[in-house]
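Every protein chain but one is kept in place in this view of the complex.
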Amino acid sequence: MKRKPTLAAVALGAVITLGLSACGGGGGGGTTSGGGDNQGAAAKGEFNAALTKVFNPSTKKGGTLKFANPGEWDSLDPADTYYAYTWNFIRLYGRALVMFKSAPGPDGNTVVPDLAESLGKPSKDFKTWTYTLRKGLKYEDGSPITAKDVKYAVSRTVDRETFPNGPTYMGDMLNWPKDYKGPYKSKGANIDSAIETPDDHTIVFKLKQPYSGFDYLAQMPGTMPVPEGKDTGTKYQEHVISSGPYMFEKNEIGKGFSMVRNPNWDAATDPNRPALPDRIEVQLKVNADDMDNRLLSGDIHVDVTGNGVSSAAQGRVLSDPNLKAGTDNAVMQRLWYTSVSPTVKPLDNIDCRKAVLYATDRAGYQSAYGGEFTGGEIATGLLPPTVPGFERFDLYPAGPDNTGDLNKAKEHLTKCGQPNGFETNIAYRAERPKEKQTAEALQQALGRVGIKLTLKPYPQGDYFSLYAGKPSYVVENKLGLSVNGWGSDYPDGYGFLQQIVDSRVIRPGGGSSNVSVRIPDVDKMIDQSLTEPDAEKLKPLWAQIDKRVMEEAVILPGVWAKALLIRGKGLTNVYVSDSQQMYDYVGLGVQQ
Amino acid sequence: MVTYIIRRLIAAILMLLIVSMVTFAIFFLVPRLAGATPEGMASRYVGRTASEETAKLAAERLGFNDPVIVQYGNYVKGIVFGAEYDYGPGVETCPAPCLGYSFITRQPVWPDLLDRMPVTFSLAVGAAVIWVLVGVGIGVVSALKRGSLFDRAAMTVALAGVSLPIFFTGLISLVALSYGNPFSIFAQGGHYTPITENPIMWAYNLILPWVTLAFLFAAGYARLTRAGMLDTMNEDYIRTARAKGLAERVVVTKHGLRGALTPIITIFGLDFGLLIGGAVLTESTYSLQGLGKYAVDAITNNDLPKVMGVTLLTAVFVIVANLIVDLLYAVVDPRVRLS
Amino acid sequence: MTAPLDVSGPHLPGDEGAGPSAGAGVAIQGRSLSQIAWARLKRDRVAMAGLAIVVFLILVAVFAPLIVNLFGHPPLQHYRNMVDPTTQVPKGAFGGISTDFLFGVEPQNGRDIFSRVVYGARISLLIAFLATLLSVVIGTVLGVVAGFAGGWVDTIISRAMDVFLAFPILVFAIALAGVVPDEALGLSGDTLRVSLLVFIIGFFNWPYIARIIRGQTLSLREREFVDAARSLGARRPYIIFRELLPNLMAPILIYATLLIPTNILFEAALSFLGVGVRPPTPTWGGMLADAVRYYTVPHFAIFPGLAIFLTVLAFNLFGDGLRDALDPRAR
C-alpha cells in the first residue's frame, strides 16, 4: 500500500527569487482601490483573529477577490495537482463527492457531503463505498453532472504518465483491472471492478482492501467530475470545466487567470459555499517580497500558497503592532526535522545518535525556520499538536534556554566510544534557505561537543530520488544527517506517520521520505492500526509510535510549523480552518 | 554579397549546432557520467510521490532510455521537421520549429519564449537607448575635454559604474527608491505592462531596471568611446580635416565620431544580442519575467527543453545581431568588403 | 581598443647593429621599458591608490584568520543572542554595529558580517586570480598559435572564439555549476567548488585574451627583428619563446590585470545565483543573495556589496594605470 501524502512546502525556486519592490504606496503600478485604507480601519482586527472564529463575517456578495502566487500552480487539472493550496483553491471551480467543512478551527476538519447527498456509505467490510449524487447538478455549460463523469475523472488519475503530479490513492486502493492505464491508453476497458455507476446518480467504489477512512480520499480533487467529451488530457488544465461556483474566464498558464461566476451553479445544491465575490483574479510568479507589501497595502488580498510572510516582511510585520494585528499565526500539520541515519557510522550506535539530539540547539533550529511565529513551535516529538493522538513529551530535554544539554551529549558520546566527537555530513536542499540555515545551525551546535558536520547541498528535485532518500547513497556518502520535512494530506495519525516511520516505504532505488526509521516494533504498530476502524482507539497508538521513534533517536525533530499569514486588507469572512491550515478560500469575500 | 550571406548562414547553423550540443551535454552527459540512471533523471520530473514505475514511464516518455546522441537527434529533428506530442486523449502536432515541451509543465516551449520575449526586449531596448546616448555622449565630451574636471568626474563615475555588480545596484535602488519608504517613487519589481496596453505604465515600470542596466553599460561605453575618440582624434586624417580649415565641431562629429563609433557598433551588436537573449541578473534582481529569468528558473528546475530553447534563441539573437553589425560595418566602412 | 605598446626601438637609417644580438637587445629594451613603466606608474597617484588597495586586499585575504582573531569573531559562529528572536533582525540600531561587531551581524543567526566579509576576500581573490591565470594561459597559447601558424589553424581558433563570444555565458555557467556533483575527480568540498568555478570562469574568458594576443602576434610576426631571427635560421620555438613572448608580456600583463575584476564580478554573480562555493563558506555574492531576503536590514547587503565594489574598482584603477604606463599612447 502506498499512501504518499505530501504537502511539502511548495518549491518556490527560491534560489533566485529576489527582487524586491514596493508596495503600491505612493504611486505604484498596481491598482489602488480608493477607499482601501478606510475599509481596513472599519474592520480593525487583532492578531490571530481569524484562527478560531470568523473574522469580519459577511454574507454580502460582490467584488473582486485577488490572489497572488509567487510561484505557479503544479496544475489546475484536478487529476494532476498535489499542492495544499491548490486543494484549497480548486474547490472554487470544482466539487468533489465530499469536502472538508469550510469553517474556522477544528470544525474545519469535519468531512461533509458536496456533490454527494451524504457521506459515503461503506459496506460492512469497508471494501465498498457508495455515494449518491444530488439532483440538479450542472457544469458551467449547463450540461448535467452525472456519476459517470465522476467515474471518468477518477479513472483519469490512474494515468500517471499524463498526470504525474497528483496523488495515487485511488490508483493504489481501488480494484482496477490488471494493467489498467487510464482512459486514454486503455480505451474502452471495463473498469466496473473498481468503480460502478448503476445509474446517473450513484457511484460505487470497490477497494482491494478494507479502508475505513475512504471519505478522506473522496474529498480529494480526483473525484471532481470531468465530462469525457471535453477532456483534452494534458491541455485540460487550460480550461477545466467548472462544477463549482466559479468558472474560468481567461487562463494564461504561467502568468495568471481570472474567474467569473458560473451561471449554472445552483446555490441550492451547494450548502457549503457562500460564493461571496463576483470575480476572482490570480496572478502568478509575483515577486515574493513585493507580494507581502502589496498584501499589506491592500493591492492584493491573499497569498494563495499560504506559506506566510517572507523573511524580510517578518521583521516589519512583527515589530509593528498595527501590522501584527492584521496577521494570523496558523498552525500547520507539518514537522520540520532532520533524519539521523543509523546506517552511517558511528551513528549506528544509539548513544552517538542521542548525543546528536542532546547537543542540538533547538532554539537555533527554530531560528533557522524564522523563529516562533514564522518558523513554528519547537518540536519534541513527531506528531504536530493538531493531529489527533498528539501527546506532549520530551525525551531529550535541552535545558532551560533550549540550546541543548551539552553534558548529556558528552556523556553519550563517551558511551558510544567517541568522547571527542566524530565527523559526518549533513544533507539539505540547496534551493531552500531555511534548510541551509538549519544545516549551518546544526553544524554550529554539534560542533560544541566535537561533532563536525560538513554541509552537503543537493538539488531539491533529486533530493529524495537520488541523494538523501537513496539508502546506498546515504551510506556511501556518509550522509549521517539529512534535513527533512513532512506534512500530511489529511488530519489523521496514519496519514502523518506512516510515510516517515514505516521502514517498508524505504526503497533501494530511492525516493522515500523515510530516510532513517527502521524499527520493527513501529512497523507492527502501523499494521495494527489498519485493522482498527475506530479512530478514537487509535489515538494512543499514534503517541506510542511517536515515542518509540524518539527513543531510537533516529529523528531529530525541529519545529512544528506555523505560518504567519497576512490577512489581506478588505477581506471579509476570513478564517483559518484546520483542514487547510491557511485561510479557507471557499468562505472568503471582499468589501466593496 | 549573396555568397557572403550564404556563408554566414552556414556558419550560423554550425554555431547553433555547437551551442545546442554543449547545452545538451551539460544536462544529459554530465549527469550520466556522474552515474544517474534514466529513471533517476526522470524521477525529478514526476513529483515526489511517484513510484518507480511512474519514473520508468516518464523516462520512456521523455526518451531518456535512448543514447544521448539519439535524444539529441530527435531534438534537432523536432526543430527542423516538427514533432508529435501525446497529450493523452490524442496526439498533437508541434509544428517546426518545435523546441519541445517542458518536462515539468508540459507546455510547449516556443509559445513561452514568444511570451517572454517582449519583456526582455523592452528591457534591452530601453536600456540600450539610454546607455548608448549617455555613454557615447559622455565618452565624446570626456575625450574632447581630456583632463578637465568633467572628464575626471565622468571617468571616475564610469569606473565606479563598471565596478558595481548589477545585483547590488539593483538591490540598493529598490531598497532606496521603491520598497515602501518615503522615497518609494518607482515601480516595484516584477511588474510589466505591455507597451501595447499602456505605454506610460510600460515605461514607468521599467525605469529602474533600465537605469540600473544602462548605468553599467553606459559606464563601459563611455570608457570605450573616450578611448576610441582619443585614438581617432590622434589619427592623421583628423589633422588633415583641421588643415582644411574645418570648424572643430565638424571635425569631431563628421570625422572623429564616425571613426570612433565603428568599433563600438561591433561591441554593441554583441552586447545587445546577448542581452535580448536574456538579461539574467537584471531580470532576476527585478523579478522581470523575461527570457533570462525563464532560463534561470528552468535551470533550477532542470527543465532542459526550456533551457535549450533560451540558449538557442540567445545564440540566434547574437548571430543575427552580429550579421547586422557586419552588414552595417560594410556600409559605414567602405574598406570592408563583404565577400 | 588600445593598441598595446610598441617596443621596437628607433630605427635610424643605416642602423645595422641588429642581427645575432637581436634577442638580447630586445631583452634589454624590455627591462628598461619596465623601468620606465614603473616610473610612470609611480607618478600615477590614482593607479598607486588602486595598487595599494589591491595589496591591502591580498594581505587581508592572506591574513584573514589573524585579522578576524583580532577584530572579529569566527566567521561561521552563530551569535543568536545578537538577534531579536521574534523578528529575526539584529538587535540594536544599524544592524547591530558595535565595537564588538564592526559591520554588525547577519539576521537570523547573528554571524559576524565583518569576519565574513574578510573571509570572503579569500574566495573572491583566489578564484579571480586562478581563473585569470587559466584564461591567460589558454588565451596566450591559442592566440600565439593562431597568430603565428595562420592558415586553417588560425581559422579554426578564430571561429572557436566567435562561438564562445556568442554563448550566453552566464546561463551556461549556472547550468554547468549546477549539475556538477559534489564529489568529482577525487575532489570534494570547497576545493572542488573552487576548482570548478576557476575552470568555468577561466574557460569562458579565454577568447578575450586570445583575440588580443593573436592580433599582437600577427603584427609582431612581420616585425624586423622576427624577420631577422628567421633569416638567421632561428627555429619556431626559439622565435616564439625568445622573440614573441617577451614582446607579448606587456599586453598579457595589462589584460590579465583588467580581467581580474571581471572575474571577481563573475564569481560574485555565480555565488549570488547560488551556484558558487557552498555555504557556510562565506562569499560576497552569497552574502548578497542572503541579504536579498532581508532587504529591510540594508547593512547586510551594503558591506559585501561595498567589498565587491572596492575590490573591482581597485583592480580597474590599477589596471588602467598599468595600461597607461606601459602604453602611453592610450592616455
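A, B and C label the chains in the order they appear, each numbered from 1.
Throughout what follows, contacts are C-beta pairs under 8 Å (C-beta built on N, C-alpha and C of every residue); 3 or more make two chains touch, one makes a residue touch a chain.
One rule holds for everything that comes next: contacts and distances are computed from a predicted model.
Colleague: Identify the UniProt protein name of the omitted chain, choosing among "Hydrogenase isoenzymes formation protein HypD", "NADH-quinone oxidoreductase subunit J", "Dipeptide/oligopeptide/nickel ABC transporter ATP-binding protein" or "Dihydroorotate dehydrogenase".
Modeller: Options "Hydrogenase isoenzymes formation protein HypD", "NADH-quinone oxidoreductase subunit J", "Dipeptide/oligopeptide/nickel ABC transporter ATP-binding protein" or "Dihydroorotate dehydrogenase" considered; the missing chain's recorded name is "Dipeptide/oligopeptide/nickel ABC transporter ATP-binding protein".
Colleague: Touching the absent chain in the whole complex: find that residue among B:Pro38, B:Gly220 or B:Gly259.
Modeller: Answering carefully, the residue with contact to the hidden chain is B:Gly259.
Colleague: Which is it among B:Cys94, B:Ile267 or B:Val332 that touches the chain not included here?
Modeller: B:Val332
Colleague: Which residue numbers on chain B touch the omitted chain?
Modeller: Touch set of chain B with respect to the missing chain: 146-147, 235-237, 239-247, 255, 258-259, 332-335.
Please note the rule applied: only the chains that are shown with their structure count from here on.
Colleague: Where the centre of all protein Cα atoms falls, which chain's Cα centre is nearest to that point?
Modeller: Taking the mean of all protein C-alpha atoms as reference, the closest chain is B.
Colleague: Measuring centre to centre with CA averages, how many angstrom lie between chain A and chain B?
Modeller: So the centroids are 38 Å from each other.
Colleague: Indicate the whole-number Å distance between the mean C-alpha point of chain A and the mean C-alpha point of chain C.
Modeller: Chain A and chain C have C-alpha centres separated by 47 Å.
Colleague: Approximately how many whole Å separate the CA-defined centres of chain B and chain C?
Modeller: 24
Colleague: Among the residues of chain C, which ones contact at least 2 other chains?
Modeller: Where chain C meets two or more other chains at a single residue, that happens at 178, 273, 292, 295-296.
Colleague: Please set out, as single numbers or ranges, the residues of chain B touching at least two other chains.
Modeller: 167, 171, 174-175, 179, 284, 296, 300
Colleague: Sort out for me which residues of chain A touch chain B in the complex.
Modeller: 2, 4, 6, 8, 13, 15-30, 72, 74, 82, 159-162, 164-165, 167-168, 183-184, 231-236, 253-255, 285-287, 289-290, 293-294, 296-297, 431, 459, 461-462, 464-466, 507, 509-511, 513
Colleague: Name, in rising order, each residue of chain B that touches chain A in their complex.
Modeller: Counting only chain B, the residues touching chain A are 36, 39-40, 43-55, 57-58, 61, 86-90, 92, 105-107, 112, 115, 167, 170-171, 174-175, 178-180, 184-191, 193, 201, 204-205, 284-289, 293, 296-297, 300-302.
Colleague: In the complex of these two chains, what residues of chain B are touching chain C?
Modeller: Checking each residue of chain B against chain C gives 11, 15, 18-19, 22-23, 26-27, 30-31, 34, 159-160, 162-165, 167-168, 171-172, 174-175, 179, 224, 227-228, 230-231, 234, 263, 270, 273-274, 277-278, 280-281, 284, 292, 295-296, 299-300, 307, 310-311, 314-315, 318-319, 322.
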